[in-house]
Each structure stands twice: as C-alpha cells, then as structure tokens.
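Right, one structure below, let's go through it.
The complex appears here minus one protein chain, its other protein chains still in place.
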Amino acid sequence: MKLISAIIRPFKLDDVREALSEVGVQGLTVTEVKGFGRQKGHTELYRGAEYVVDFLPKIKIEVALEDTVLEKALSAIETSARTGKIGDGKIFIQPLEQVLRIRTGESGESAL
Amino acid sequence: MKLISAIIRPFKLDDVREALSEVGVQGLTVTEVKGFGRQKGHTELYRGAEYVVDFLPKIKIEVALEDTVLEKALSAIETSARTGKIGDGKIFIQPLEQVLRIRTGESGESAL
Amino acid sequence: MKLISAIIRPFKLDDVREALSEVGVQGLTVTEVKGFGRQKGHTELYRGAEYVVDFLPKIKIEVALEDTVLEKALSAIETSARTGKIGDGKIFIQPLEQVLRIRTGESGESAL
Amino acid sequence: MFKRILYLVGIVAALSGLMAQANSDVQSDAFHDGLILLADNHADGGATLSEEVPVAMAEAEPALDSGDTAWMIMATILVIMMSIPGLALFYGGLVRAKNMLSVLMQVFVTVSLMSILWAIYGYSLAATEGPLNAIYGGFSALFLSGIDDTTMSGTIPEYVFMTFQMTFACITPALIVGAFAERIKFSAVLLFSALWLTFCYVPIWHMVWGGGFLSQLGAIDFAGGTVVHINAGVAALVGCILVGKRMGYGSEAMPPHNLPFTMIGASLLWVGWFGFNVGSELAADGTAGMVLANTQLATSAAVISWVMLEWFSKGKPTMLGAASGAIAGLVAITPACGSVGPMGAIILGLIAGVVCLWACTGLKSMFGYDDSLDVFGVHGVGGIVGAVGTGILMAPSFGGVGYDDGITMGGQTTTQIIAVLVTIIWTGIISVILYKIVDGIVGLRPSEEEEREGLDKTTHGENPYNTQP
Amino acid sequence: MFKRILYLVGIVAALSGLMAQANSDVQSDAFHDGLILLADNHADGGATLSEEVPVAMAEAEPALDSGDTAWMIMATILVIMMSIPGLALFYGGLVRAKNMLSVLMQVFVTVSLMSILWAIYGYSLAATEGPLNAIYGGFSALFLSGIDDTTMSGTIPEYVFMTFQMTFACITPALIVGAFAERIKFSAVLLFSALWLTFCYVPIWHMVWGGGFLSQLGAIDFAGGTVVHINAGVAALVGCILVGKRMGYGSEAMPPHNLPFTMIGASLLWVGWFGFNVGSELAADGTAGMVLANTQLATSAAVISWVMLEWFSKGKPTMLGAASGAIAGLVAITPACGSVGPMGAIILGLIAGVVCLWACTGLKSMFGYDDSLDVFGVHGVGGIVGAVGTGILMAPSFGGVGYDDGITMGGQTTTQIIAVLVTIIWTGIISVILYKIVDGIVGLRPSEEEEREGLDKTTHGENPYNTQP
Partner (left out) sequence: MFKRILYLVGIVAALSGLMAQANSDVQSDAFHDGLILLADNHADGGATLSEEVPVAMAEAEPALDSGDTAWMIMATILVIMMSIPGLALFYGGLVRAKNMLSVLMQVFVTVSLMSILWAIYGYSLAATEGPLNAIYGGFSALFLSGIDDTTMSGTIPEYVFMTFQMTFACITPALIVGAFAERIKFSAVLLFSALWLTFCYVPIWHMVWGGGFLSQLGAIDFAGGTVVHINAGVAALVGCILVGKRMGYGSEAMPPHNLPFTMIGASLLWVGWFGFNVGSELAADGTAGMVLANTQLATSAAVISWVMLEWFSKGKPTMLGAASGAIAGLVAITPACGSVGPMGAIILGLIAGVVCLWACTGLKSMFGYDDSLDVFGVHGVGGIVGAVGTGILMAPSFGGVGYDDGITMGGQTTTQIIAVLVTIIWTGIISVILYKIVDGIVGLRPSEEEEREGLDKTTHGENPYNTQP
C-alpha cells in the first residue's frame, strides 16, 4: 500500500476529489497548509507598510491506497489539479506498512 | 521506528492522548483536518440554499515511536477512539528512518 | 529521496526557511499543528475556572529532498530552530518513493 | 384613477424622451414653498402639496425645538450607524472570506463619496424647487449655499435636516452593492454610485418627497419604501443580471464566511432603522412614538414568520433566516410606519417575512439570476409589500390612521402601486444605461484570476484575517 | 415591619393557592390612577402610591415634552441594542464555536417573540389596573387598544412608554438563556420564554412598578433590580439545575470561543444600559443626570474591583473578568441609581465586583450547578447586592437622596429584602412549574449526539464560520 500526499491549489479540491472518486478512491483526508516554492507571492499593504507574502494557501490531500490503484490515482490527480501555471503543486508517494480501521479493527487493504 | 498517523473524531482527542500516555508515549503532534469517507455529511441551509457538507472535521494525531511500543500504542488508540459508528477513522503506519531532537541533537530512539 | 518533517516553534519559521534556502532547498510546505510533549503548557483562567493547556502551537515543515542534501538540510534546521529550551521540537526522516510535479508531470529529483 | 394612469403614461413618455418634456406634463399648478414645507411634507408621508401650501403660508416661521433637534441629531447618527458598520457587516459576513474587505470597503467608501456629492449638489437637486420640478429640484442650494446655522427646516435646523437626508443618500447606493458582491470592480462601484445618486436617487426623492409629481398624486412613503428600498432593489436586480453570475455559482458552495458578523450587522441595522423610520417624522412627538412601536413590531413579526416558515418547510430555523426576516420586516414597515397601527404593523411584518423568503428562494431560482446577497429579494420585494400594504393597512379597520377625505382604500392602494411602478420603470431603465456607461469607462468585472483569488488580495492588497503565528 | 412580614406570608399563601385569593389580601385600599401615574411611580422608584395620588390628581394632564420624548425614544433604542447585538454577543463569545449561532438565535428570536406578546397582552396585564391588582393588571389595553398617537404617559407619548417597557420585556427572558446555553432545545427556549413572561415577568412588574403590593410597601427598584435581574437570575438558576449539566462539564475544557465578541457584547451592554437606567427616569432632567453619572461610576468601580481581586488572588487580571465586572456593576446599580450619590455608586460597584466574582467561582463550585454563563452569579447575586445596597447607600451620609419621611435605613432595607424574597420565592416556584410544563410538551434537552455535534449544525443547520477556501 502507498500513502500519497498531494499539494494542490485550494480551488481545485472539489475537482480532485471527484476525479479520485471516479478511479475508486473512497476516502481521503484534507489539510489546509501554506506552501513556499517557485510561485511568486503577492504584496500586502498596511498603512503604507508593504509585506511580501511568500507562503501561499495550498491544500494537502492524503490518500492511502492499494498499489494497484496507484497509477490511476496519480494521473487522476495530475489531470484534475493541473492549470499549467507555476504553483500547481506536487505529489509525494510514500510506503505505507499497515492500515487499521478503528471502528472494526480491520487491517490491510480491507481497511481502506 | 514507526510513524503512526491516526485520523480520529475530534471529541476523542483527550481520551486518545490519555490512552497513549498510559502506554508510555511521551509526545505527539496534532493537526486539524477534514475527512471524506463513508460517513455521511450533513446539510447546511443558507437562505433556503442547501449545501451538502461532505468534508467533516477530524483530528490527525502523529506519533513517532519505537517498534516495541507499536502494538500497545495501536490498541490504545483503537480502544480509546472507537465509538463503533461509521467515521471512527483510520490508523496509518509508516516506516520512520530517523528522528532528531532539535534541542540536543540526539537522534534515534533517545530522541523520542 | 527523503521527506523530512520538522516540528518547530512558530516564531522560528522564518529563520528555518532562510536556512533551508541557503542550502539549496527550493520548496517546502508548512502546517499549523499543536504539540504535546515534555514542554509544560500554561494555565488559562476564565471567570476563575482554570484550564491547563497542554497542546502548544507548533509549526510543521515538510520538505522533500534528494539524499545528497539531507545532511546539510538537517543541520540547517537544527541550527536555526534551536533555542536550547525544552520544546524546540523534532525532525522526522522518512523514505520518499517518488515525487511528481503536477504542472509538468516531471518526476523524481527534477520534480523537486 | 384615470388621471393617475395619465401620470403613469406621462412619466413613461418622459423617460423615453429622456426627460425633455417631463416637466410640461405635470409641473403646471403646483407651487412649492421650499424647505419648511418640504419638511412638513416629508413628515406627512407625501400628502399632496396643494392642501398644505395655505397652511404653511399662514404659519409663522416655526421656532427651533431643542427636543426635536436632539432627536433628529440622534436619528442622523443612527442612520450612519446603519451603513457603517451595520450594512457593511451584514453584507460582509455573507460573502466568502476572500472578499470580506472588498465589501466593507465598497460600503465605507460609497458612504463617504455620497456624503460629499449630497452636500455639493444632491441636496440642492433633490430638495429645492427647480425648472423641472415634477422630477428634479433646482440649483439654489448648490454647495449648500444659503444654509447657515440659523436656517430652519420646520422646528429643526436645516443643517440637521440636510445631514439626516445625507445619510439616506449614503445608505441607498450602498445597499445595491450586495447584488454583485464578490465580482465587481471597486472603481465601477464608485462610479456607478455617483451616477446612480444623480440620475435615480435624487429624482425619485424629489418626485416623492420634494414636491415632485408623485407627492402631488398622494403617494405615501413615510420613510423611504420607494425612494430607498424599491429604488435600490431594482438597481440591484438590473446590476446582478448585467454583471453576470459569480464564477462557480450553482456548482460550488458559497456559504457565508462569518454569520456572527451578519448577525451583528442585522442587529445594528435594526437598531439604526429607528433613526431612519422614527427620524422621518422629523420631530419627537406622538407620531414618532407610534412609528417607534410599529417598527419594532413589524420587524419582530417578520423574524417570526420567516423563521417559522423555514422551520416547517425545511426542518431547521436558521440564524440567517432570523436576520433576513428582520431586514424584510424593517423594509416593509418603512413606507407604512406613519400610517398603520401596531396590529397592522404585525400583520405587515408577518406577510413580509413570508413573501421575502419566497423571493430569495423560489423567485430567484425561477429566474436564475445571481443576486449575491438578495438585495432585490429583501429590499425590492419587501419595499413593494410595504408600499402596497400601506394602502390597505392604514385603514381604520386595521387600526391605521385612515385615509384623507375622499380617498378610498382602493384609491390609495392604486396610487401606491403607481408610485411603485414609476420607481421600477424609472430606475430599471436608467440603471441599465448607467451600468453600460460604467462598463464602457472602467469596466464592471475583474478578471477571472482576480475573482478566483478574491478581491481583498487583488484589489485592495490586504487580507482580512492574519492569524498565523 | 410586622405588616411587611404579613405581606410576605400573604404572597406565599397566594402562591400555594395558585393566586386565587392573592387579590383579597392586598388590593383593598389602593387606588391606581392609570398610566400617567404609573409613569410617575416608576420614575420615583416605587414611592408609595398614597402619597402621589393627590399630586397626580391635582396636576393637569401633562403636555408632551419633546426633550423628554427625544430621550425616551433613544433610551428605547438603546435597550434594544443591549439585547441585539449586545447580550447575544456577550453570551455568544463565551460558548464553544459549535453553539455560537444557537445562542445568537435564542436571543434574537426571543426578543422578537416577546415584543409581540408584550403588545398583545403583556403591557395590558402589567401596566393597567385589574381585578387582581396586587399582582396582575387588567385586560383594558389588550392589543394596545385605547392607545393612539395622542395618548400620553406623563410627558411622553404612551406609545413610547409602552415600547420602552417592551424592550425590558425582551431582554429579561433573553438573559435567562445563558444559564442552560449549549444544551437546550430551541423550541423549549421559545415556549419557556413565553410562559415565563406571562407568569413571572408580568406579575413582578406589576407588583413593583404597576401599583401592585410591593410598590405599596415602598420597595425601591429604580430600573429593574428585582423585576429584571433577580427575576431572571433565579429563573436561570432553577433552569440550569433542571436542565442538568453540559456533557463533559468538569472534565473537558470549555473555554470561550471568542472573547473579543464577549468584549464587544459587554461594551454594548454598558452603552445600552444607560438607556435602561437613565431611561427609567422617563425624562431628561436632573435626576436623569444623576443616574447617568451613577451608572458610569458603579460600573467602572466593579470593573476595577473584579480585576484587582483576580489579579491579587490568581495572579492575572483577565479581560473576561473586566467584562464580567462591568456587567456586575451595571446590575447592582440598576435598582439604586436613582437613590444613591456618585460616591455611593462607587462603593456599590466595588462591592458588586467582589461579591459577583465570588458567586461565579466559590458559590458555584460549592453547589456544583452548571450555570453556563453565570446568569445567577452575575444577575441574581448582583441584583440582590444592588437591591439591598439601595436601602443602605441611599442614606444622606453616603451622599444618597435620603429616605422618605418616617422611614429609617433599617426600615427601607427590610422592605428591600422583602421585595427580594418575594421575587425569589415567586419566580423560584413558578419557574420550576414552567420548566416541567415545557419539558412535558417539547422537551428541554437535545439528544447527546446533537449536543456533542453542537446545536448550530443540528438545530439550525448552519455553521458560524466557513473559512475554508
């Protein structure tokens, strides 16, 4: 099993969730994060004092999935989250040793 | 060492923290997240417009621990976070290659 | 590739970001979290009712990076985030199997 | 009745001919005795001038009454509080966080700009006598010339009357911004407001309160059902259609970002509205007391009816429903508050709550326009309910003050409907023209990118909430 | 003194017999000259009727005073601002975010409902003369019949007096909701408020201000220490005990979710309370000026004493303490503000801050009830401090206005204590019955699941804050 974490633009969240549902992903966890990268921030002005805001609002989506769905899920995210402009984000793939469903105690792929 | 991430119901946080303390876990990190899964959302009404809210508030607990405590910690979480209703959440177990304590520079299990 | 997650004191964020930039890290993702550990919380008072607040505000920084930068990045974080008092935080190092850049579809180290 | 229809035809004709001959149709026999009369006239809810002139003539110049003046200073201040922070928060809480400041800013700066324009030419064009007197006043008080600290308007200083009316001129254009909130250029808001004040607010004010032809017809609008609410509501409807829907409207959820702010705003509108309604009596007297009671009762009744209808139909009574009901009740009682009795006010409120809820849901989804904050549904429709309801509920059988000699319920109600239609037609047509002009000069709508990022960041370079460590 | 105890026994008897014979005990010799007198009576803080009747008789019908009317219109508006948004925010900021809207909604809709009930029957039963005149008024002003824009109440229009008193009837039941906040059904709040208005608020009003037996006894309650604060405080205490503790009370932390809102609420309560206290003079005169100064000074003093005690005993002066101190001071000065001098007001405020802090901490934890927002601790206890303190601090030696001829400090203080006890007993007993009735009809408490999820989502289908992208 794998755990993928995708950093995406906030307004793409609904699209990505739908795209993932279509390839059979049933659950995911979302976190509001701030990203720093190549995408340029903007300037804010408070009584003439200018602040450059480098940390931009992003959304992190975490999905645990079976290896077999991985490719489909990755391309679902890539397609639905892409705008083509700098700042679209990244997908990180990590190994996942075990999953447990708290409600039932099930483990492994049946817990997803 | 392992890194466990548990997605739980927000009101179970105190119970889970206590259960983990009892099995010897000394530290943990908590994030407010939104979860999407089998648990049904609710409907909100704003001047007659209905919105279905699919993303439900959840808490993510991250704990780094020695392999020897793993089993006890897992069952502590399972027991304390369970209500038996859909939406109780998951536990993800990932490998953890190294831990450093920033204050002292210690690494490995002594850094936990 | 590795994924490092560092839990640090909030006011150290800018220092850490600068230190990482200096060793060549180009991107990172930041999350507001609450930490529980050895560091003592404080007491809050509401109409005479005292609450002990155990969960303290912390910042989690996640950075994906090539193995070659790992050492430099770790010491950059350690140096810039350290105050020497309890509660400075931890760094967790995990394996990272793959990275994709959503905008271009690039993968691996060139996606960082 | 026939004569009334003639007026209506006349005004439509006048409009098509771009006001050129509007004047000759109606101005004929009226004589307008300036500001003292104006004040009386306003207080009497637009009773025909012809009746009052002799009285006003006969009366000595009334002396300053410190009690009336004290109340009218406070009423003026209360109406300012309605706009800022009242209306600004009511609206601001309802948009998404990324557009919060843009809404606050649109209201705040519109209020400031309108104040200045009212002093420079608005008051003169609205409240003095002019060559086109059926529709517009004249230029004699440009830059407030002729007014000083001894000039009176009834029993209060003219400066107080002028400033009280200034606050109405401030809030009315500010009401409109709710319709196209979250997707309008800031420069467009300011330019449109200035034009709209000049070509819609001022003439309707003059027609209804300034001795223009609607006041001669006998239309009753105690505190601004037509002048303020229908007027703004129609401009809002036109605006949200011309500006177009918000990106994602209908597909994305756009819940209010901070309902407590909306509740504070609604409460301050409620509180401030007593300045608006009771202040329109221009005195601290028995009628003022009646208006006070009526305003509180109609508002409360509309809260109850809106909330109950929601509860029974959707299963949940909502805070936003209660707040919206309050505004609906306040709007509806505005034209009626000097003519109906307390039980009539309760009835009017109950009706307004139900009808406006329907207008914000059924009606809106029937036509599919995106009136972001339901300005038309609440102010336009609520204003119509109130204006027409005034004609009916002022009957003594409902506890109202009764009709003028020789006027029947049917007659008065027809007059009310005519005043409503004139306002709708005038403002409907002129607003379309003004939006087109504004679009041509500065453009109405920000870029897609700007709309998506939110106007706070892109237009104002600010972020409303910065809670990062 | 003996006579006073007799009254007390009388009222308890009356209660057990469900009010059947209360009438015969006390109504006997009093004659009550209707509303003009009522106003006077209220203004004089309940001086005995017998003295005033001749004066009132001798006087010609007083003419409308525009200054008094101007002030009373504003006072009315200020009291509305106390409830919405004042009280709503004060309470709302103190609950957890998931119950924010439920509290705002309970206050907002209660205010609306009470307004209508007051107009329909509350005012009549409170402020007219009736067959059970010791306790209740009559039916002559049902639906406000007999009132129009020429009816006077002293020097102000009766409509203004009626609406001013309406605002008191709105805020008093709304105060109670703080006691069982976060765990009450919305329908239960509305039903209880309506019943409580009818069976507790109206009779105590009539007893104290409407010519009922407490006013005949000579109890002084200038602006509502017993009628409003002790009355609401006792109902609150009963309520929080009967409804039971919040889930997790004592084990989970339940910190206020937004203290700035609480501070805004406290500030607007402070500001609006001048309408409450100074307005209770029903005129803009010298006494009004004294009440103004007293209100500001007592409140300030209570802020200082609450904060200082916290600082010395717990090491930290808190914002919530300052806000709570302000409310405690306001409550305590309410009955006293027409009788004490400025230095007496400062003393009363200092005492109120200390005593109420103890009531919200020591007393509450001693008995272990869960009065969520300390309605009893602040309003009940603060009201008692004020009512009893009035008897002492009105002495000329404290700078007060002094006692009526033949009344001693001991005598007046005893009378004050009797009025307090009557209120506690009456409302204590009746409230228990009303809560039971409400529990039987709609139920008091939501399900555990609903309470855990929060009332905003489960009862109102709304979320107060939606800041997601």
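Chains here go by letter, A, B, C, D and E, matching the order in which they are written, and residues are numbered from 1 within each.
Operating definition for what follows: contacts are C-beta pairs under 8 Å (C-beta built on N, C-alpha and C of every residue); 3 or more make two chains touch, one makes a residue touch a chain.
As the structure is a computational prediction, the values presented were derived from the model and not from experiment.
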Which of E:Val238, E:Val303 or E:Leu455 touches the missing chain? It is E:Val303
Of E:Pro256, E:Pro446 or E:Gly461, which residue touches the hidden chain?
-> E:Pro256
Which of D:Leu94, D:Leu113 or D:Ile418 touches the chain that is not shown?
-> D:Leu113
Hidden partner chain, residues of chain C it touches = 11, 14, 34, 42-46, 53, 55
Tell me, which residues in chain A touch the chain that this view leaves out?
-> 44-51, 53
Residue numbers in chain E that touch the chain omitted from display | 65-68, 70-71, 74, 78, 96-97, 255-260, 263-264, 267-268, 270-271, 274-275, 278, 283-290, 292-293, 296-297, 299-301, 303-304, 307, 314-320, 322-323, 326, 341-343, 346, 401, 465
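By definition in this document, only the chains that are shown with their structure count from here on.
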Interface ranked first by C-beta contact pairs | D-E
Please work out the Cα centroid separation of chain A and chain D, and write it as a whole number of Å.
-> 48
Give, as an integer number of Å, the spacing between the C-alpha centres of chain C and chain B.
-> 18
Of all residues in chain A, which are in touch with two or more distinct other chains?
-> 11, 31-32, 34, 55, 94-95
Hey, what residues on chain E touch two or more of the other chains?
-> 461-463, 468
